[in-house]
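A single protein chain has been removed from this complex, and every other one stays in its place.
After this line comes chain A, so read on.
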Amino acid sequence: MKVSLARHGGQAAAIRLQQPPEVVDTDTLPRSAATELTRLVAAATASAPAVSDRPGRARDAMSYTITVQDDGVTTDLTQSDTTMSPEFAALLDWLDKHFTRP
């Protein structure tokens, strides 16, 4: 399973527009980490609203698109700072920590 994270919008929107998404492949992770990521992805997918919830009156809030590629199926999950579910936040937090690890 491949999971990628793209960040959009916010004060640095113009910079983010030009940044490629970050990608992690569960095949390259230790077994426990792969299991944890799979669990977080499943929870975030189950909690995803049918239509992506646009941030309404928020301004400069960031949005995140997490793309999951698994067995030839691609799923896009997009949520924003002000509307994300706790499950999406947990997945985002895991990915953030993974990508910023030195």
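Rule of thumb we're sticking to: a residue touches a chain if its C-beta (ideal position, glycine included) is under 8 Å from a C-beta of that chain, and two chains touch if they have at least 3 such contacts; residues count from 1.
Definition applied: contacts and distances are computed from a predicted model.
Looking at the choices "cysteine desulfurase", "Alpha-ketoacid dehydrogenase subunit beta", "Anti-sigma factor antagonist" or "Neutral metalloproteinase", the name in the UniProt record of the chain not drawn here is "Neutral metalloproteinase". From the options A:1, A:43 or A:62, the residue with contact to the chain not on display is A:62.
Annotation for chain A: contacts to the undisplayed chain at residues 6, 8-15, 17-18, 52, 54, 56-63, 65, 78, 80-82, 84, 89, 93, 96-97, 100.
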